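The complex appears here without one of its protein chains, the remainder shown in place.
Order of writing sets the chain letters: A, B and C. Residues in each chain are counted from 1.
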Amino acid sequence: MTTPVQTQCEVISNKRVGAYHHITLSADKISERAKPGNFIGISVGDEKSSMLLRRSFAIYQASGRGPFGGTIEIIVSANGAGTRWLVNRAPHDKIDVVGPLGNSFGIPVEPVRALLIGGGYGSAALFSLGDALRQRNCRVEMIVGAATAEKVFAPVEGKRSVHSLSIFTEDGSMGTQGRVTDPIASLLDNTDIIYSCGPMGMLQAISKLAATKEIPCQSAVEESMACGIGICMTCVLPVIGDDGQTRMVRSCTEGPIFEGSRVRWDDIGTVPSGTYGGPK
Amino acid sequence: MTTPVQTQCEVISNKRVGAYHHITLSADKISERAKPGNFIGISVGDEKSSMLLRRSFAIYQASGRGPFGGTIEIIVSANGAGTRWLVNRAPHDKIDVVGPLGNSFGIPVEPVRALLIGGGYGSAALFSLGDALRQRNCRVEMIVGAATAEKVFAPVEGKRSVHSLSIFTEDGSMGTQGRVTDPIASLLDNTDIIYSCGPMGMLQAISKLAATKEIPCQSAVEESMACGIGICMTCVLPVIGDDGQTRMVRSCTEGPIFEGSRVRWDDIGTVPSGTYGGPK
Amino acid sequence: MSINQIDQSAKFGSVTFPFPIFTASGCAANGKELSQFFKLSEIGAVVTKSVMSNPRSGRATPRMAETASGMLNAIGLQGPGIDSFLEHDLPWLHAEGARTIVSIAGESVEEFAALARKVRQAPGVSAIEVNISCPNVENRGLVFACDPVSARNVIEAVKRSVGNTLPIIAKLSPDVTDISIIAREVHDAGADAVAMINTLLGMVIDTKKMRPLLANKTGGLSGPAIRPVAVRAIYQVHAALPKLPILGMGGVMSGEDAFELILAGASGVSVGTASFNDPNAAPRIQRELLEIVEQRGFNALSEAVGYAHRV
Partner (left out) sequence: MSINQIDQSAKFGSVTFPFPIFTASGCAANGKELSQFFKLSEIGAVVTKSVMSNPRSGRATPRMAETASGMLNAIGLQGPGIDSFLEHDLPWLHAEGARTIVSIAGESVEEFAALARKVRQAPGVSAIEVNISCPNVENRGLVFACDPVSARNVIEAVKRSVGNTLPIIAKLSPDVTDISIIAREVHDAGADAVAMINTLLGMVIDTKKMRPLLANKTGGLSGPAIRPVAVRAIYQVHAALPKLPILGMGGVMSGEDAFELILAGASGVSVGTASFNDPNAAPRIQRELLEIVEQRGFNALSEAVGYAHRV
């Protein structure tokens, strides 16, 4: 984990992309440190806001010194009041950001065959990972999906980050009709590692498929977070450690990326019996 | 009292005037009903604001059907978070307004000699009163004052509403150095009625001077208001009724304008002994 | 199914109100001012400002302070006294077609009993709310609602005064270690329902003047800030006494907030501080609530009461 910083960022641009907003922020210190898979915490609302807690967003791109100094980009889905506030920010507005947060995707030293699977805005975190993998000479195949076309996040520029990109929508409004999980079984034999980011149900399904062939599967989870920096203990989920012991583990510091086979997906929302320190 | 309405108003313009902001709102239903001395209650902050209570503002001008339909204008001093929010509104923004609220200045039927005294933004409420008085052929003399020049509110257009306008500033940066109360004693002999609006200390001083010659003195007070419409009982002050009995009276419905000699200025912030229903 | 087909009624003891949203005592005066904004008969009932035997001046100002998502008030029960109330305010409400719940407040058990006797004889009263969050002058100024014995004594006396003529709603304070103990006492003493929560005792200090901002020093905290406390209190009392109707209140600003209190166990919901921000809050919240209840597939609002306990 890199040391996070807290900084006032200027909004450089804010553009609608399908159902999402693509927001670019000037953020020298964060962009310098960011690795694929990291996220940031943004303070939402004005001085008299009743919203106390930061909102978390995966870093879509972190760029070094460009015309605006270092920048970070995020893809935001306006789901509630905090994200609504955020997507209404205009260029030159300042926002308070803490980052980079969390761990990052593990990148193999060998040139492996990688399968990247993103659901909804979850694909955002995967493009910079694709770049990093390609630099290591990996073959990068990406599957992106969502309920409808406008919820698919697959920008044209993103195609450079991958060797192949296929799109699935549940209503068939873009790409193939179906779910991102549909093609996976047939791809497993040609895959050395899976990376996935999206809704919990999708991560779980993918982890289970990966497990059938014992393929490593890095899953970026999304748990409700009060602090994002490891001090509140709200963001935990049951994860099996190297010693075989299940622990309630913070997804903001020890995650958000976990090896899928280690996460006790079926038991999220419980303290499974046998958990370290669990009720007797 | 006119029946108030609650309505979404569009900001037509927002201009800096010295230390204040002059904000014009489209407000058909309110402008139709407004009388000099009325005020409005504005809901401040966005959907997630922690500020629960409306802020009160005297109506500076209420105009019938112009290019934007009926409008109301207010003069706002950004003192705290709510007024800061308000002065940051841009044209086309919508704000929620309740009004017109409170009683209005009493206008004599005879063509009397009226003295209007405004402190700070308090003068705003007096210009439309000046117009009404002039229509009744009254002689209208106005004294406006503040600590410094930029806190004097005396717009050029306002001069049409009065026969004479004199300005006082405590630091001498505009008009005569001194307080609005300085010249009053010498004017009383040529004054039939006084209207005053400004800080409590000023209203009190003016009321006492008026009392020396038994000149009626209508004072627009500013008490902390939670509702502005008469349902919370937070905005009271001790006022002597026709029957000589002191009562704790709501300044939002029975005021904000009171006959100065009826207000127990020295006892504001207490329940004076002998008050109706007071502690025995 | 259209909104109108849902049964919106809320039952408190022997009285059924056709609509579920009420005003909160002290946040609607005695109805006149709000009637400029909406027809009082459109909502379930007007709960009037707590009235005492004699006219009251209330406390000195400042009486209020805005706080984060809330406010403090220390009005001190300013009001005309019961006789003037029954002579002027109640008949006016009746003529408007408003259903009226008369809130009474006393400084002694006897004052409560006497007030209840007068209210009982007046026409046009739907129920009586007993605001026991008042200092008991006969017991070192301890608030009735904070002591099970005092709370019980007041309700028993009121019950003796009104018998079964009017439903008795005991208004509870959240400033107690276990609110379900108080609820049980007042229920046993004859209360047909409880209203909760009253404000939480709070204080704001003016950091410029370096002294308490309110003239009374402490005041009652209301508004959305306290809603989680209201939901918890209602949930606890409904769990302990599932048959006891609850008039829920505390920080309700929207239909969704009202629905939250209903799921916790409230049979009807009072709107307090919200009316200061939005004079049309009560009818708006009622509309929003009914839409939600309909969307969730309930045929009657009463089916949703305490629904959050089923899991």
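We adopt the following convention: a residue touches a chain if its C-beta (ideal position, glycine included) is under 8 Å from a C-beta of that chain, and two chains touch if they have at least 3 such contacts.
Remember, it's a predicted structure, so these values are computed and weren't measured experimentally.
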Problem - Residue touching the undisplayed chain, where the options are A:I72, A:I143 or A:L237 - result: A:L237
Completion exercise
Among the options C:Q8, C:N30, C:S53 or C:S69, the absent chain makes contact with C:S69
Problem - Given A:L52, A:A185 or A:A211, the one touching the chain that is not displayed - result: A:L52
Handout entry: Where the missing chain touches chain B, by residue
Key = 50
Problem - Absent-chain interface as seen on chain A, which is shown - result: 3-4, 6, 43, 50-54, 96, 98, 223-224, 226-227, 229-237, 247-248, 253, 268-271, 275-279
Completion exercise
chain C positions in touch with the non-displayed chain are 67-70, 72, 146-147, 175-178, 200-205, 207, 210-212, 217-219, 221, 223-229, 231-232, 235, 251, 256, 259-260, 263-264, 292, 296, 304, 307-308, 310-311
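Criterion: only the chains that are shown with their structure count from here on.
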Handout entry: Chain located farthest away, centre of chain C as origin (C-alpha)
Key = A
Exercise for the section: Go ahead and note the Å separation of the Cα centroids belonging to chain A and chain B. Expected result: 55
Practice task
Just give me the whole-number Å value for how far the CA centre of chain B lies from that of chain C.
Solution key: 35
Fill in the blank from the handout: Residue numbers in chain B touching two or more further chains are 50-51
Handout entry: Per-residue overlap in chain C, given as positions that touch at least 2 other chains
Key = 68-69, 224
